[in-house]
Every structure is written in C-alpha cells, then in structure tokens.
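Since the structure comes first, as structure tokens, the remarks are kept for the end.
Every protein chain of the complex appears in place save one, which is left out.
Take a look at chain A:
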Amino acid sequence: MGEEKKNRDLIPSMIKNKEKRAEVHANLKNQKKLEKRKRAKARDAAEKQALELGEEPPPRKTPRTIENTREVDETVCKPDDEELFAGNDADEFSSIIKRDIVPKVLITTCRFNSSIGPDFISELLSVIPNAHYYKRGTNDLKKIIEYANARDFTSLIVVHTSRRKLDGLLIIGLPEGPTAHFKISNVVLRKDIKNHGNPTGHEPELVLTNFTTRLGLRIGRLIQTLFPQDPNFRGRRVVTFHNQRDFIFFRHHRYIFEGKENKKEVDSKTKSKDKGEKASQPKVVARLQECGPRFTMKLISLQHGTFDTKGGEYEWVHKPEMDTSRRRFFL
C-alpha cells in the first residue's frame, strides 16, 4: 500500500529511467481507466435505481466541447433586436428574400482553369436552379460584373482552381455587392460518392445552420440569395450549408419517407389479434440519399460592394492576429 501511494505521488515524467517510467505510467493509466469505469458503472446504477423507484433520474452531464465553450461574442444576433431587423430589411439581399426578384446566377471559372472547374460547375448547375455557365475566356472580372448587371443576374459565382485543384470560391451579390471570398476544400464530386442519387429539377429546400453572428447572418443571407425562395417540396431535395467552427459544410441530399413494416410486429400480428391494428399502421422511416457534390468552405474575406481588389473596402478580413484562441469563432 505504501508503495502504491508513493507511486501515485510520483510524476512519471520526472523519472529518468525509461523502463521504470513506462511502467509507472502504464500503471497510472490503468488506474485511471478503472476509476473511470467505476464511475460510469455507479452512474448507470443510480440511473437504473431511480427509474425503478419511479423517480427522476439524475441529470446527465453534457460533455464540454469547443462549440459550447465558445468565447463570449457580443456580435451574436439576438431575437429581439429591432435594429437588426431594420438593417436586414434594408440590406442588399432583401429584395430577393422578399421574393420581389427571382434569383438568376451566373457561374464562371478563373481565367486559367483546368477540367476540374467545369466538372464542378456542371454539378453546381444541377444544385442551383436558374444558374447559367458562361465561359470565362480572357474577360476581366469587372467587365463580367458589368455584363451580368446588364442582363439582370442577381449573383455571380467564380470558381478558382490552381494546379488542377479547386481552391477558391467567390460569391458576388449583384448589383451592389457584397463579395465573399471562400477557401474551398475537401471536394468530392458526385461520381465519387458511393450510392449517390441524381437530383431532379425541382427547386430545393435550403438549410442554413449555425450562422449566429452578424457576419454569419450576412453570409447566410448571401448564400440564401443564390436559391429561389419557394422550395418545391415534391422534389424532396435539400441543400445544406452547415456552419461549424467557421467551416461551412455543403451537402446535397434527396430524402424519402418510407413505410417500413417491422418484422417483429409482423410476427406479433400472427400471434395476437389485439396488436393487429398497430401493425397495420406502417412505421415511417426517413431515408437520405446523398447526391453530391460535397465540399467545405471557409470565409477569407467579405468585401463591401462588388469585386474590386484595388479600391475595395472590406467588411471583414481574416487576419492572423485574430486567431487568439481555438474558441473564438466569427460566423
């Protein structure tokens, strides 16, 4: 017993002999594991006992994650903020979100694009309704913006590639901006997804999650303007932009509600007639089928107004000095 106590007090990293150190460390680890198991067992037992006695089980603890220990941010939108709503009513996206204008999207590549660009764009075209691909040629982006403005486009997407890999995505709201520049990574095209589905031409539903701050809300609204505001629920097509730790995950799914009869219930149906009614109501199961592409975006900058690298004003730029903590998020 005395030795054990000694061992506990020792810090393994202070021991200079490697063999001994490894042994002590392994011991310590084992003990910790046992203790943890004991605690879990005790907790389970308490819960079971409470259930048997008909009491409320003790509340389960929530694990501490980076998201729920996020640094306090005063720019997080509050639901009772009248200035926020007034600001939203007046911003560049309100005319589309109020359904006064139907969104029309122009998609183009960077100037020296490789084949991955058009491949990716052909899939984007199937995701975004009323999107048109134009070859970039040697046109300047500012000229393209003028052209798109003249033709009543509401947004412009530029897909950037380098070394035959996608690396950037520019989303420009027309005619007044803003311009969001995203880094794009983890691209999986449709043909590389196993058991992928093929989307229909219906207007998709849009899911935007976790865009909480003022900046996040603005980005969310910018993405919202790419899609028509009246989804066709017959298509059962859903496009998701999920924000987690400032990374925006894009997914595109088809869903289906299937009536599925449970085998056990079928068995019980034959056994007893009382449960027959229940079994006749088929259990509804929602199933998802992914129809790509799949990619991740990260915001690099948000520019006020349309694309202008020389004279443009930035609303938000990522700077290295802002990364002071892992728990600081901007969207």
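We take it that a contact is a pair of C-beta atoms (placed from the backbone, for glycine too) under 8 Å apart; a residue touches a chain by one contact, two chains touch by 3 or more; residues count from 1.
The definition used in the following text is that contacts and distances are computed from a predicted model.
When the unshown chain is looked up in UniProt, the name that turns up among "WD repeat-containing protein 74 isoform X1", "DNA-directed RNA polymerase subunit", "Large ribosomal subunit protein mL46" or "Brix domain-containing protein" is "WD repeat-containing protein 74 isoform X1". Considering A:53, A:90, A:150 or A:284, the position touching the chain not shown turns out to be A:90 (whole complex). The omitted chain makes contact with just one of the residues A:17, A:62 or A:324: A:324.
The residue from A:74, A:100 or A:230 that touches the chain not shown here is A:74. For chain A, the list of residues touching the undisplayed chain reads 64, 69, 71-72, 74-75, 81-84, 86-87, 89-90, 214, 304, 310-319, 321-322, 324-325, 327-328.
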